[in-house]
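Following this message is one structure expressed as structure tokens.
Of the protein chains in this complex, one is absent; all others appear in place.
Our next item is chain A:
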Amino acid sequence: MTAAVEAEVGRARRRKEDARLITGRTRWTDNLTLPGMLHLAILRSPVAHARIAAVDTSAAEAMPGVLAVLTGVDLAKEQGSMGCAWPVTPDMAAPQHPAMAVDTVRYAGEAVALVVAASAYQARDALDAIDVEYADLPVVLDVTRALAADSPLVHPEFGSNRCATWVFDSAEAGTGGETAPAIADAEVVLRRRFRQQRIIPAFMEPRSVLVDPTGDQVTMWSATQVPHILRMMLAATLGLPEHKLRVIAPDVGGGFGGKLQVTPEEVLVLLAARRLGRPVKYTETRSDSMLSCHHGRDQFQDLTLAARPDGTITALEVELLADLGAYLGLLTPGIPLLGAFMFNGIYRIPAYRFTCTSVFTNKMYTDAVRGAGRPEATFGIERMMDELAAELGLDPLEVRRRNWIGHEQFPFTTVAGLTYDSGNYEAATDRATELFDYQGLRREQARRREQDDPTLLGIGVSTYTEMCGIAPSKVLGSLSFGAGGWEHAAIRMLPTGKVEVVTGSSPHGQGHETAWSQIVADRLGVPFEDVEVLHGDTQISPRGMDTYGSRSLAVGGVAVLLAADRVLDKARPVAAHLLGCAAEDLDFAAGRFTARGTENGVSIQEVTGAVFAAHDLPDGFEPNLDAQATFDPENFSFPHGTHLCAVEVDTETGAVKIRSYVCVDDVGTVVNPLIVDGQVHGGVVHGIAQALFEEASYDELGNLTTGTFADYLLPTAADLPHLVTDRTVTPATSNPLGAKGVGESGTIAATPAVVNAVVDAVRHLGVTDIEMPCTPQRVWRAIGGGA
């Protein structure tokens, strides 16, 4: 029987997922062992650009436990070319992308040979016995020189290192004016070049893939964010029949965009397993991962902002130079373009032009990392707003107020052509400044400067929005993206009244099992504990577009809600039949249909049981309450918020310490505040990490010099402040849940807030920018240290 249930949506439910994760009973891919399973290891190129002159595998083949050693030549006929799903322009240069290099390596870390052996140790031992002779080719590493006529070429067949040039112009699009005259006429014109350094996603679970070939069926377990996309792309890449391929994403230990990829490793393990007719597993080491998991960001941004003396913006021009690395991954060329729609931020800008030139270099390819294009854009505009404030002697919050979209102006179509459905920037900013003690900190900042305090205080502002809930399929189509942006859900009503929810979203830490249970428990009026959420297996969940772009709740969660509504629609005539009334005379609340005005009722579980028995149903009723729904949103959703950061800068060492951090985010309807706060914490720290700690660096030969966690600095608990978080709630109007998405907002907002704070601390010393990460050395040099 159904008890009256407290509303689940909005409740801080502790997570269902935790039970297995806190007890060590988790199913990571690398935890799986199959009978007869073999282990695969990959030999990676130690050079950035070379012809493979010769490979001698004979010694490796003779090593103990080794079953096979394969090179790119061995696999050339069957490996196909790794797919890129986003041909951004008709003339985009799309090079062949072999899973394993056949005759040329184009980045350090590219796979050149593999070993399959009885144990993982034996496989790795045998790598050392493979002899590869490389004939070095000149390397292209500096993206700013890669388009010079005399530059070496990563892919000579294109005659240039240019991949694509993509332009958005508001005058051409009809969404605004021309930028050139606006800039020519402007009284204030600011030009800045900002650097978005290359970063590494650094999910904690190294990628792992296990393939079990049984007859013509192939089952793949992979630590992926995208089992459905992976299945489809593997079928396309290798010419496999899709229906013979099952992909399972078991427990996945974080992704941050890094597992939104179809990887050479997945292809190679599949090919090796098929050749040997045995299960084969590959689990990368962290050092492998740093080299061969796609990187992110890596662009130069040239911004020109025109304004009136009162701070009103009149035009914005953006020229991006994006370093794509050596090949195109799944979404590589499209990632910088996601920024095209976000550089205008939350502001009313009358004229806008965006140009992105993307370029090949001899580095690991870039692709989505948490935020994917939007953190870069938000960084650019939010840094620029602080620069404008400084130029005009205005408070950075005031210059924003003079330009942002007022809460009464929604829905608002931006100069980039998006329609922001809802928002309240004033409310979020008011709340943030109150929590932050903005005025008090400004006074302290002035005092420290006056007293020549060696520790200076800086305050950084970031008032961001983002487009998430990716995405309306029509919009993706207009951007030449290779797929739609819908999401699927199914609900299965079990005879005992329990409920199975099948989702096409594929979680890797987000807590779908909990949040989806809350949505369904509320809608169907069943206990939270009675709902089981199934995901991440193409056999169980055959349709899905997976998890990225803060889309799970705003698209996948809505599909779940719609499927639940369809269950109720099917149940209603049965309930009416059982109660002897007309369907339109039924009320439904707290899991119970009642005949209006009476005490006569029947629970959803009782209806389910009656349908299962099928003894007494309305004439012609198909005995099945299960339902499915596919939701394709009409619009993106637009979370927003105000982040304020105070830093202390030690002028003697250049060290930056975050003194306080306040964020007030508006992510629309909150299903589970515990989960939302957790996403904000992690997102903000990811942004702080880019601002202060992380950078993937290559030396002049193209060696990755940050190839381990000893060199690539993830912040630790000791490096970080306690974050103050709060929310305003302005529901999205683009979906019936009112949810906007929260997975990326912190990362999008935090980076400019922190860098603005660092620059603000030392601006009176003549500093207008410090490249990320703002390490002690960079800060110290910026303020004249060592000069």
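Basically, a residue touches a chain if its C-beta (ideal position, glycine included) is under 8 Å from a C-beta of that chain, and two chains touch if they have at least 3 such contacts; residues count from 1.
We adopt the following convention: contacts and distances are computed from a predicted model.
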Open item on the list: Which of the following is the UniProt-recorded protein name of the chain this complex doesn't show: "Na+/H+ antiporter subunit E", "(2Fe-2S)-binding protein", "ABC transporter permease subunit" or "histidine kinase"?
Closed with: "(2Fe-2S)-binding protein"
Open item on the list: So one chain is hidden, and I want to know which residue out of A:T165, A:S478, A:T708 or A:Q777 touches that hidden chain in the complete assembly.
Closed with: A:T708
Open item on the list: Just to verify: which one of A:P181, A:G254, A:P411 or A:G609 makes contact with the chain not shown?
Closed with: A:G254
Task: Touching residue (missing chain; options A:A7, A:L21 or A:L765) - done: A:L21
- [ ] Touching the absent chain in the whole complex: find that residue among A:E205, A:D421, A:E606 or A:E695.
- [x] A:E205
- [ ] Give the residue, chosen from A:P152, A:P411 or A:G682, that touches the chain omitted from the document.
- [x] A:G682
Task: Where the missing chain touches chain A, by residue - done: 14-15, 17-26, 28, 30-31, 33, 119-121, 202-206, 251-254, 256, 285-287, 508-511, 674-675, 677-679, 681-686, 708-710, 714, 716-718, 720, 722-723
